[in-house]
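Only one structure is covered here, and it is reproduced in the block below.
Note that one protein chain is taken out, while the other chains of the complex remain in position.
Letters A and B mark the chains in the order given here, with residues in each chain numbered from 1 onward.
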Amino acid sequence: MSKNVLTIRNLSVNYQTDQGTLQAMRNVNIDVPKGSIVGVVGESGCGKSTLISTIIRLLATNADIPNGEVDFEGRDILTLSEDEMRKLRGDRLSIVFQDPMSSLNPVLTIGKQMTDIQYRDKKTMAQKRQRSINMLESVGIPDPASRLNQYPHEFSGGMRQRIAIAMALQAEPSLLIADEPTTALDATLEVQIIHLLKQLQSTIGCSVLFISHHLGVIAELCDYVVVIYAGEVVEEGTVSDVFKRPQHPYTEKLLECDPANIAQKTRELPTIPGNVPDLVSLPSGCIFKDRCHTKIDRCDNERPQRIDAADKHYVSCHLRSPQ
Amino acid sequence: MSVLEVNDLRVRFRVQSPLQALVRGNADPFIDAVRQVSFSIEEGKTFTLVGESGSGKSTLALAVARLLPSAEGSIKFNGSEVTSMSDSELMDYRKQISMMWQNPVGSLSPRMKVGSLITEPYKIHGLNDRDRKAEGRRLLEMVGLPAHFSQRYPHQLSGGQARRVGVARALALSPKLIIADEPTAGLDVSVQGEILNLLNKVQDDLGVSMFVITHNLNVVRHISDHTAIMYLGRFLEIGPTDTLFAEPKHPYTSALLAANPEPDPDALREQLELKGEVPSLLNRPSGCEFHTRCPFVQSQCKDALPELAGEESHHYRCYFPIAE
Partner (left out) sequence: MLQAIKRICGDPLGLVGLFLVALMVLSAVLASVIAPYDPIALNIIDRLQGPSFKHLLGTDQLGRDLFSRVLFGGQVALKIALISISIALCIGVVLGMIAGFGPRWLDNIIMLLFDTIRSFPTVMFALATVALVGPSLSTVVVIIVITSIPTYGRVVRTQTLSIKSNEYIQAELAMGASTFRILSMHLLPNVVGPLFILASMDIPTVIALEAGLSFLGMGVKPPTPSWGSILNDGYNLIRNTPWPIIAGSIPLVLVTLGFTFLGESLRDLIDPKLRKSL
């Protein structure tokens, strides 16, 4: 057994659109070591949702995967049958979505939904119910036994996200995918959810793939971070390494742009000029070159290779290459 | 001079129909979404309202724009009372204020092109003497969009571009006051900066006053002169932005400031984490409405609502303000 729960190698995903082939992800490598929290940072349109859909194998019908492997607990997810995949989802692999308002079925009670997803266990109804009560208690829902009979609309947004987390972790999966789970919440609730996730992760011992655009949250919660730009991984490493010594100009700029990083009051905030390139007609060379402030001639034609910048710290940038 | 002066404003929503209220014997079938709110916005300055969802901040904005009726209190715009304006006075008022809405794409009518969208205010107010095409180009240039964008539909715009279109439309009639509800919501960090810079630039160039509503404290610091913190429809703290950030007096303000994770893995955060969630407006807590979540709560807090107190322009509603 390798020490990774999830290993993504050389993964590319294309969408067939009216305009042509949209290369949403290109040669992506991601490792999620056992028992760790890996953050994926990227702005809108960088391929975050494509990444999740690929891992849980729920890609849109117009998508295809020309190359790559998604190794989960020693098996390549992309080669599994539909049936085998269904057995994985919700059991070894579960997910918490961004919107707690729409990820729970509004016409079923919380208790019904939480016992239903334990259909794999050969336990009595009372045991399943007890398990749900314990789970709700561990995510900090007061008076869980009676609240089990309530419907989703009777809970607030923060409570619903807690319930969603309880449901996802109920089967003690080895990997939890969290898709921007705090984006729809207020700041004071965001902190609560992050701390809850961190605490549950260490008790259950699962790994977490945490998708977010919020750098502060990643810094707070994650061990490793992967920075994605326009469908490519541009930098990855431990959080402290990447946030302290960013190697890729995009990461550098992103950190600089975060208003939380700007202590001095200013009327002129830093930005990254330009737009994300069109993924249907990809530019040659480096994907970030048009918005890069340190562009050199090589960036125009040659695609940068993934290189070791430090221990477990990889970057794809010509400026960091030895030549 | 103040452009806008709000005094002791109250906005109520009916929660039961008159008949229901009569049958159930409920003498007061209303909830207060905004209560005892007073503030003023100086010419060319930015006033920011910070609060979590359900705090009533958007309701306050709608009441100021008179899109919602207010139950008590006064709203004065350049000295004239907004709450009692006639229809024609209201038209004139709407010419001088403009709103930017939370959803950058959703606030643009989906079947109109950008060109017509940004010049719509001229049509609404019957200003037919202007060359609308030229005005459209001028407005697009002001917000940094190329002229050919006038041919696009809202769904063909990115969040940041749609936001710029929103700014352009807000500027069309050269308003005195812009009300911006969450101007950076749903935008990427790199684009957030662009929009804030644009708002700052617009203010510097045109001297327009701004009323910004947000839940993002990081944003506030760089654009605003005065800030108010709102909770369950009431201001808990109000004062100059710099003071508020440097010496928050109310525990809630300080919790909000702490709730903002910095992108620094080694950052030692002040662990002032709030328990629980915002209570429902249907059952307001007694006394200080924040006492259910306050880490420093005392028995006195549960009995009576503290008055706004403080020195000069910095006021807060707390019996035990945080000492320096």
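Rule of thumb we're sticking to: a contact is a pair of C-beta atoms (placed from the backbone, for glycine too) under 8 Å apart; a residue touches a chain by one contact, two chains touch by 3 or more.
Not measured: the values here are computed from a predicted model.
Checked against the full complex, the candidates B:Glu72, B:Glu120 or B:Glu247 give a single residue touching the omitted chain, namely B:Glu120. In the complete assembly, the contact with the undisplayed chain comes from A:Ala60, out of A:Ala60, A:Ala145, A:Ile296 or A:Ala310.
Only one of B:Asn7, B:Asn103 or B:Ser158 touches the chain withheld from this view, namely B:Asn103.
Within the whole complex, the absent chain has one touching residue among B:Leu67, B:Ala134, B:Ala147 or B:Ala304, and that is B:Leu67. Touching the omitted chain from subunit B are residues 65, 67, 90-91, 94-95, 98-99, 101-103, 106-112, 120-121, 124-125.
The rule we apply is simple: only the chains that are shown with their structure count from here on.
Work out the mean CA point of subunit A and of subunit B, and you get 32 Å between them. Of all residues in subunit B, those touching subunit A in their complex are 52-53, 158-159, 188-194, 196-197, 200, 204, 215-219, 221-223, 242, 255-256, 258-267, 269, 273-274, 277-278. Within the complex, the subunit A residues that touch subunit B are 43-44, 156-159, 186-192, 194-195, 213-220, 239-240, 243-244, 253-255, 257-262, 265-272, 275.
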